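Missing here is one protein chain; the remaining ones are kept as they sit in the complex.
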Amino acid sequence: MDGREPLLMLDRVFAGYGKMTILNGTTASIRPAAITTVIGPNGAGKSTMFKAVFGLLPVRSGTIVFDGRDISNLPPRALLDAGIVYIPQGRNIFPELSVRHNLELGGVALSRQAEIARRIEAVMRRFPMLQEKADQQASTLSGGQQKILEVARGLLLKPKLVLIDEPSIGLSPLMVRDVFAILKDLRNNGVTVLLIEQNAKQALQISDYGLVLEQGQTRIEAAAPQILADPRIAQLFLGGGLLQPEQVS
Amino acid sequence: MNPVLQVADLRKSFGGIAAVDGVSFQVDEGEILGIIGPNGSGKSTLFNCVLGQLTPSSGEVRVDGRRTTGMRPCDLNRLGVSRTFQLLQVFPQLSVRDNLILAGQEHQGSMVSRLFGRADAGLGEGADRMLDFFRLSHFAAQPAGSLSYGQQKLLDAAMAFMAGPRLVLLDEPAGGVNLTMLSHLRERLQAYHAERKATFVVIEHQMEFVMALCTRVLVLAEGRIIAEGAPAAVRRNPVVIEAYLGH
Amino acid sequence: MFRSGLFATLIGTAFGLTTPLHAQSSVYIPAVLELSGAGAVSGTNFRDGMLLAIDEINAKGGILGRKIDAPLLDTQSDAGISRAQVQKVLDNNPYVILGPVFSGSVLVDMALTQQAEIPEIVGGEAAAITQKNDPYVFRTSFGQQFSMPKIANYIRDGVKAKSVAVIWVNNDFGKGGRDTFVKEMAARNIKVVADVSTESGQADFSADVVKINAANADAIFVYLNEEESARFLREAKKQGVKAPLIGETTLLGQKVIDLAQGAAEGVRGHVGLTVDAPIPAVQDFAERFKKRYNYVCDHNGIKGYTAVYIIKHVTEKIGKFDSRLFAQTLHGITITPDDEPGVLMEVTFDANGDLDRQSFLGEVVNGKQKIVEILPKLGK
Amino acid sequence: MASFIQLLISGLATGAIYALIAVGFTLLWQTSQTINFAQGEFVMLPAFFVLAAMNWGAPFWLAALIGIAAALVVLGLLFKLIVVDPMLRYGVLPLVISTIALSLLLKESVKDFYSAQAQAFPPLVPDADVHLFGAVVSTQSLVVLGVAIATVAALHLWLNKTRTGRSMQATAQNPALARILGIPVQRMVLYTFLVNAVLVAIASILISPIYLAKFTNGETLGTAAFIAAIIGGFNQVRGAILGGIILGVLDNLSAAYLSSQYRGAFPLLILIAVILCRPQGLLGRVEERTV
Partner (left out) sequence: MTRLGAVVIGVALALALAAPFFLKPFGIYLLSMWAVLTIAAMGLNLTLGYAGQVSLAQGAFVGIGAYTVALLTQGGVPFALAFIAAGLLCFIVGWMLGYPALRVSHHYLAFVTLAFTTLVFLVLRNEQWLTGGIYGINGIMRPVLFGWSTGKALHFYFFSLGVLVVLALAIWWMLRSPWGRAFVALRENPIRAASVGLDTRRYTLMAFAVGSSLGGLSGALYAPLVQFIEPGSFAINMSFSLLLMVIVGGSGYFFGPFVGALVAVLLPEWMRIAEGYYLIVYAALVMVMMAFCPTGILGLVDRLAKAAMPNGRSAPAIGAERTAP
C-alpha cells in the first residue's frame, strides 16, 4: 500500500436500530483517490456503515475520522460541507421536479447562486443526456438515467468522498457499465469512492481496494485483486464465516 | 409422500418488471426447504404471493392439493399455513403469553364462543408449553416489547407454531440475531421439526443457518429458480456462485 | 390514589360552586345566557342591557334596599348546558332568573323553573314557550304568534301582495318564525311561492337570491339573523331584486343597515323593539348604552334592560322578595313608563306570560331606520 | 342560463377562497403531518388584527400589512413553536385535540377581547356591479377571484421557480432525501407555516368585506377547507385549488337546483365518494405504504 494517509477512518464503531446492533465494532481505513468496494453477505452492515458515516444513524461508540477530523455524529449538512456526499440505495430523485431542479438541489449546501448555475452547466456538459432532458420531469428518466442524475447531483458539491450504495440494482448490464465508468472517471480525478455492491466481482474489477464485512465486523481489508483471488469469498457468500467469529453478546 | 405446498408457474410483476418469473416447486410433508438468492431475486415477493399478501399475476398455489391463490392471509392461516416475519413483528404491548394465545385463538371456536368462552380460549396450557419449549417462560407476563431482539425472534417463531400448522414459512428467522441466540433458535426449530414432523419453508441469508437446517435448497435469481438440490451440492454449484458474486 | 384525589376534588369543587355566594344585603338574580357559540351576539346584547340596568339600580340603592347580585352563566348556546346552569342557580334559591335567549334552551329550562316555582324572564320568541301553561315563564318581547300576524296584515294591506317568497335561517328562531308566518299567509290566502332555507353563519347568498328572483313574488319576507340579513341584502341588491323586502327587527336594525352598506335602503317591516323608536326614553337609553359599550344596542339589549326594571317594579309593588308572589303579580300587570321609567314603553303581561306593547312599522331611508307607523297594543 | 352563470361566478369566487385556505392546510399536512382543525379560525383572526390596527389610527393599507405581519408571527411562528413542535413526535391525535382547543381559544379571545358583533370591514375596491354574460357580478367578487388566483399563482411560481420553493417541495416530497442533500428541513417546515399564515391572512382580508368580520366565521370556512383539500388530493397544491373551486361551485349549484335544506350534504357526499373511490384525491398521488 502506498504511504498516503487514509481519508476516512472508522475505529471500532458500534451502531444499530433500536434493540438491534448492526455494526459491531467496525474498523476501516479508506485510502484517498481510490475506489474501495465494501462487500459482504446481506445483513453484514454495509448500508448501516454508510448511514453511520453520514450522520443518519447515531454512532453508539467508536469514532469516525474524515480528513483528520472527528466527524462522528455530525449532521449531514456538516458532512456535505466537509466534502462527503451520500447516494443511497434505490431511487433518490424528486420525481415531480425537472432534471435541472433535481440537480440544483444537490447544491443547496453552496450559498452562491451563480456558482451553482456554473457547476450545473459543467455537470451537464459532462453528462449530455442530462442537458438534453434538463427541463423534463425527472420521473420520465429511465432507471439508469436516474442513477446518473443522482451521481451527477452528488458531484455538484465537488466532494472529496462519495458514498454510493448499490448503484447497479435494477439497472441493465449496459447501464451498470456506464455507472461504473463514471466512478472510475471520478477516481481518476482524485475523488475517493466508497462503494457497496451486490455484484461483487464486477465491482471489485474496477476497484482499487476491497473491504469485507461480516456480522458488522471488518474481516478483510486488502487490494481488490487480492480479494478477487481469495477463495474464501465464495464461501463467505454461500455460508460459513471467514473466521470463526467470537461470541457477540 | 404428499406434497403440502405446490407452486405452479407463479409470476408476479410490478409495473412491467417481473419480480417472480415463472417459479414452480413443491414441498413434501416433513421437509425443510430453504430458499436462498441474492438481494432482489424475488424471494420475498414469492413468499408474499404464497401467503396471500400479494395477488400473483399468474400461476397458482395449492396447499394440501387445495387451490389457495388469492385467498386472504387470515383464511390461509386458518387452513394451517403460518409464518414468521423478516422484521420484528410481535405485538409489543401484549404480554408474551398473550402473544402466543392470540396466535392460536382464531383457530378455536367461533366469534361468539370466543366472546363468551374462556379468556385464554383454552390455549393457556398450550401457550405455557410453547413458552417452555422456547425457554421463554420466565418472560410470560412481560410485554413482548420489553424482550431483547433475539427473544422477540424466538417469540415470533413460537407464535407461528401455536396453532399446530401444516406448513410454516419462515422469513429470515436469523436476521439480526446474535450467534448464541442463533444456535438456540436453530436448535429449537430442529427440535420442533423432529417432534411434530412439521413442514418448513425458510428464506434466509445466513448460509450457515440454512445449510445446517434445510434438507433441500432452492436458489432464486432474477425471479427464476437457477438451482436446486442438497445444501452441500448447491453450495458448490458454479451457477450459484456466479449469481452471488456477479459476472 | 390519583383517582380518589380527583373524586375528592370533584366533591369539594362542586361544594364550592354550590355554596351561596350572595349575602343577605343583596338579591340573587342570576342570568343564564348565550355568551359563547352561535347565540353569542344575542346573549351579550341581552347581558349588556341587563348590566346597564343593574348598575343604574344598584347605584340608586338597589331594590327594596338590596343590591342586585346577577352572576352570568354561559350556556355556550347549547340546550343541555343551559339546563345544567339553570339547575346550578336553582340550587342557590334565586329570586328570579334572567334568560336564556334561545327558544330551545328556554323550552328545556322551563320545566325546571316551573318545578322550583322560580320565575324566569326569557328572551326567546318561539310561540311554544307560552303555550305550555307554565305560570313562571315571562317574555321580554313579542312571541312570534303576535309579531307574525302584524307582518301578515302589513303584507296583505300595506304591500297588497298576492304571493310572497320567504327566506329564513334554519335554526329555532328562523324556523319558528317561518312556520308561524306560513300559517298566517295561508289564513290570508297569500301564496308562498318560494320557501328558502339558509344556514346560520352562511356567507354566500347568491344561490338563495337566484331562487327568490326566479319565484317572482310580490313581496319577499326575510327572517334571518343580523349578519346574514346584511349579507343577503347586499346580494339581493347586486342581483337586482325588485320586489319589496319585508322583515322583522333583525332586518331593520341599525346594525344591519350599517353592515349592509347601502343595500338596506327601502327595506320595510315590523319592529317590536328598536332603539330607533320615536320615543325619547328609548333613544335616551340607546345613547347611554352606546356610550358605555361602544356599539349600537339591538333589540336583545332592550330586552335585558327592561327585564331588570320589570323585576324592580313588580318587587317594589309587592314589597318583598317572594318568587311565587312575583309571578302571580306579573300576570296581567300593566307597567307604564310613568310607574317605572326603566320599562321604556308601556307593557302589559297576559295570563300566559306573553307581553303586549306598542310596535312599529319601519322603513330604511337614507341609512336610518324610519318609523312610519306606530301599531297600538293589541289589547287596545 | 343567466342564473347559472351567476351561480358559477359567485361559486368560483367562494371556491377561490376555499382553495387559498385549503392550500395552506395541505402544505402543513405535507411537511409536518399537522391537521389543523383551527384553520378556519386562522382565517377569521387576521381581519381582527387589521381592524385593531385601524382602531389605532392606521390607514387601511398599513393596517392590512400589520395584519399580515401579525398573522406571520402568531399563526405562523408561534403556532409552530408553541403548539406543533412540542407535540409532533406523539403522532397526529394529540395535535388534533390541541388544534381543536386552539380554535376555541381563538374564537373566544376575539369575542371577549374585541367584540361578539359582526364588524364591517373596508373593501379593497369601491363596490360596484359589473354585468357579465347576463349575470351581475360585484367588483368585490372579481377582486376576490383575481387576488386569490394571483396569490395561488404566485405561490405556485415561488414553489417552482425559486430555489427555496423547490427546496420546500423537496422537503414535502421526501424529507429523508432532502436531509441527505443538506436541505435545512426544519427551516423549510417553518416556511410552510409562514406561507400558511400569509395565505390565511390574504383570505381573511379578501373575504371580510363580504362575509363581515365575526368570531364565528371560521366554523364553516375550516370545514370547507378540509373538504376542498381532500376532494382535490391531500398532498397536492394543485389538488387543493381544484377541490376549493369544485366545492364553491357545487355548493351554489346544489343549493339552487337541488335542496337548500340539504345544501351542506352534497359536498360531504362527494367527499365520502372521493375518499372511498379515490382516497388520494382527484389530483393526489398515492402515498407510498410499506408492507
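In order of appearance the chains are A, B, C and D, and numbering begins at 1 in each one.
What we mean here is this: contacts are C-beta pairs under 8 Å (C-beta built on N, C-alpha and C of every residue); 3 or more make two chains touch, one makes a residue touch a chain.
No experiment lies behind these values; they were computed from the predicted model shown.
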| item | value |
| --- | --- |
| Interface partners of the hidden chain - shown chains only, full complex considered | B, C, D |
| Chain not shown: contacting residue from C:Ser25, C:Gln87, C:Asn133 or C:Asn216 | C:Gln87 |
| Per the touch definition above, residue among B:Ala103, B:Ala157, B:Leu182 or B:Ile225 touching the missing chain | B:Ala103 |
| Listed residues B:Gln142, B:Ser183, B:Thr215 or B:Asn237, member touching the removed chain | B:Gln142 |
| Identified contact with the non-displayed chain, of B:Arg62, B:Arg78 or B:Arg188 | B:Arg78 |
| In chain B, positions touching the absent partner | 51, 53, 72-75, 77-78, 82-83, 85, 89-95, 98, 101-108, 111, 114-117, 119, 121, 141-143, 146, 159, 162-163 |
| Interface with the undisplayed chain - residues on chain D | 29, 35, 83, 86-87, 90-98, 100-102, 104-105, 108-109, 112, 223, 226-227, 230, 234, 261-262, 264-265, 268-269, 271-272, 275-276, 279, 291 |
| Chain C residues that touch the omitted chain in the full complex | 1-4, 6-8, 10-11, 13-15, 17-18, 35-36, 38, 72-74, 76-80, 83-84, 87-88, 90-91, 104, 107-108, 111, 126, 128, 170-172, 175-176 |
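Everything that follows uses one rule, which is that only the chains that are shown with their structure count from here on.
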| item | value |
| --- | --- |
| Minimum number of chain-to-chain touching steps separating chain A from chain C | 2 |
| Furthest chain, CA centroid comparison against chain D | B |
| Centre distance in Å when chain A and chain D are each reduced to the mean of their C-alpha atoms | 43 |
| Centroid distance [mean C-alpha coordinates] between chain D and chain B, Å | 50 |
| Residues of chain D whose C-beta touches two or more other chains | none |
| For chain C, residues contacting two or more additional chains | none |
| Interfacial residue positions of chain C with respect to chain D in the complex | 36-38, 40-41, 43-44, 170, 196-199, 201-204, 206-208, 210-211, 213-214, 226-227, 230-231, 234, 238-240, 255, 258-259, 261, 295 |
| Chain D-touching residues of chain A, taken from the complex the two chains share | 54, 56, 76-77, 80-81, 86, 88, 92, 94-97, 101, 104-106, 108-109, 113, 153 |
| Residues of chain D defined as touching chain A within the complex | 163, 166-167, 169-170, 173-174, 177-184 |
